[in-house]
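Each chain you see keeps its place in the complex, though not every chain is here.
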Amino acid sequence: MANPIGISLTGKAHFDAVPLFDQLELTLKPGEWTCLLGPSGIGKTTILRLIAGLAAGVTFEGSIDATDGQPLSDRLAYMAQTDLLMPWATVLDNVLIGARLRGSNGDKDKAQDLLAKLELADHISKKPSALSGGQRQRVALARTLMEERSIVLLDEPFSALDARMRSEMQELAAEWLQHSTILLVTHDPAEAARLGETIYLMSEKGLSEVEPPASPAVRAVDDEAMLACQGRLLKQLREARS
Amino acid sequence: MTLSKSLHSVLRPLAATALILAIWQALVSFADIPSFILPGPGKVINTLWSSRELIFEHSLITAWEVILGLVLGTLLGGLTALNLATSPMARYLIKPVLVLTQALPVFALAPLLTLWLGYGISSKILMAVLIIYFPVASSFFDGLMQTPKGWLDLAHVMNGNAKRILWRIRMPAAIPSFASGLRLAAVYAPIGAVIGEWVGASKGLGYLMLLANGRAKIDLMFAALFVLALLTLLLHIGVGKICDRLIRHYQ
Amino acid sequence: ADKLSLILDWFVNPDHGPIIVAQEKGYFKEQGLEVEVIAPADPADPPKLAAAGKADLAVSYQPQLHLQVAEGLPLKRVGTLVGTPLNCLLVLEDGPIKKISDLKGKKVGFSVAGVEEAVLGTMLASDGLKMTDVEMVNVNWSLSPSLMSKQVDAVIGAFRNFELNQMEIEGIAGRCFYPEAQGIPSYDELIYVANPEKMDADKIKRFLAATEKATQFIVNYPEESWKIFSGTSKELQDELNAKAWVDTWPRFTLSPAALDHGRYARYEDFLLKSGLTKKILPVSDLAIDLGAAK
């Protein structure tokens, strides 16, 4: 992977006549975790899709640039809010689909390793229909991690996981993506407080930056600064109506 | 397969055949249809038995054409759909030509085909293929153009190349449509082969039927038709089973 | 042996007696010919394919030949197979049509073939009717069934050696009005045609010689000929073909190569009068007597 890239997005967006968000500015610092927190329906997914070059239906007036001025495509990985697994392919094939679509065979050993770390070792040759909701989400996560891209966009990647699994997966992702620039969309203040090096709170009024905990990410599950930050976020979130 | 299941799969065509015979007999008995227009099943089965060698011999030829036509037609239809799905240019220009092939009546095509291919089996197969491939091509193409958006988005972000997206995502996702087309094609295959035989043949059920119809025996024609119908039913059931399995495999 | 390909007008039937018998008795071989006989499903195809050079010879109908040559097909009659008309206007024996004028206001079925409307028009005129006095219906694939089931009152285009027998077998007697008796010039029903530029006259002469010999054999031994003919294929062995054979063999031309110029000139005249062609062609454009030509 090359040097990490930063991204800045400025602009406003609307659906036909309905405005979605007014002029805002969002910056992803190179090689860091940026968390985007906000109430349901505020436009988090839309922002992610705009960066990924996917948003259809929405009209965006503004610009999305990488710090190195190069185009973003082929340096992105994107994990959507739904798992988007292919029902006809095994778990392993689903995880390797990116490489396969680009014409290589993909690194099977690495994928198996990763799946084992995601506690899916027993399910490697199952079809997605024989997986539980949380297992499907982890397969989608594995697929995204296998891409090894410099910019990784994650849309609520841990929402279907239980507390233990969630914190383990957060640690795993942080380790795996050390050299990437990450935008994490989440509705969980604890998650933002634990992983965020920059934290944005999106509300009807726009985007506001929240001071992240002083301690370095990934914070321990009982880190004091983190718990304080989580409390702050929770309070602000309660106030932000969508 | 359990006993009841295998019994079931034997009973099904039997029940259907019985129903068809019953409808047929009822038509003849109550609708007052003269036997030179529709002979009763008894008479036809009689002829079927007495001409069994003749009919069997011609059936074999037609069955062979049906199988060849179905395999070639499915391949050709599949490839056509894949081509159309990848190239907007092909959709723009070639699709209308394919649609056209379905608008041409046999008698307009027959002299052309025989001019090029002669009176051998190839002109017959081509005619059959022409009829069979279109449902496969059309349905499969429709399926290929309706891949769920989410997967295409994913593939786009992954910088997949178009061919591989087709192969790994659009094609498997279109399997139910492909199967639907194949099911249709299986029903058309026997009549396709028969129509192929009208291009000029001296063998096959189509030949036998035209011959019998033209200036000979209606009984023989209906006996041949009965065999053709049976062939169609068997093919329909067989291909249906294959399709079900295919869909189950691709969910 | 020289190869010669022949496209029949339709599937093999008793009309093709001399060809099959010549083949079976080895008369073609005697002439140093190896004849490939091809049966099409559509009678409109053979002349086209012969004109295109896809076959050396085709069996066709004299009335069709006039139209085809008028439309520019490079074709000429080179020999005759059946030298009398077979076509007839068929009605039910005990039906209401006793004479042609009874057809006023009735339905007449036809199988689209080209000249039949003209033939019918002339036949009607011979008994004081006009085309507009009857309703023409294209019944395509079912001439005698549509008549027997009384869907139509008469059909034109039926072959007297077949449809009559077919109806008899079904137990419904039919009756023919003969075109040649109602003002239509007599003509050759079945002829051999070839592309005059591409044909090999010598091969065709030998072919005609072989069929001439076969015809004479048939006339001498009609029953044995039937056995030879029907022995070639199971499809031919039935009551209808047996009856048709009896009605057909006397109609085979005894001298297939001979050309009656007058017949072609008269028919050409008839077609012009009926409005089916726009100008008279000389007989030499339509037919050739290979024996006379060098």
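Should a chain be cited, it is by its letter among A, B and C, assigned in written order, with residues numbered from 1 in that chain.
The rule is short, and it goes like this: a residue touches a chain if its C-beta (ideal position, glycine included) is under 8 Å from a C-beta of that chain, and two chains touch if they have at least 3 such contacts.
Quantities reported herein were computed from a predicted structural model and do not represent experimental measurements.
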item: Whole-assembly formula, with each chain kind represented once in the display; value: A x2, B x2, C x1
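Throughout what follows, only the chains that are shown with their structure count from here on.
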item: Shared interface partners, meaning chains that touch chain A and chain C; value: B
item: Chain of greatest Cα-centre distance to chain A; value: C
item: Geometric centre: closest chain by C-alpha means; value: B
item: Centroid distance [mean C-alpha coordinates] between chain C and chain A, Å; value: 84
item: Approximate Å spacing (C-alpha centroids) for the pair chain A, chain B; value: 50
item: Interchain centroid distance [CA atoms averaged], chain B/chain C, Å; value: 36
item: Chain C residues counted as touching two or more neighbouring chains; value: none
item: Chain C residues touching chain B - in the complex, by the definition given at the top; value: 10-13, 38-42, 44-45, 48-49, 52, 54, 141, 144-145, 148-149, 159, 162-163, 166, 170, 234-235, 238, 240-241, 244
item: Residue ranges of chain A touching chain B (in the complex, touch as defined); value: 52-54, 56, 73-74, 76-78, 80, 82, 84, 86-89, 97-98, 100-103, 127, 129, 147
item: Parts of chain B lying in touch with chain A, wherever the complex brings them together; value: 149-151, 153-161, 164-165, 168-169, 172-173, 175, 249-251
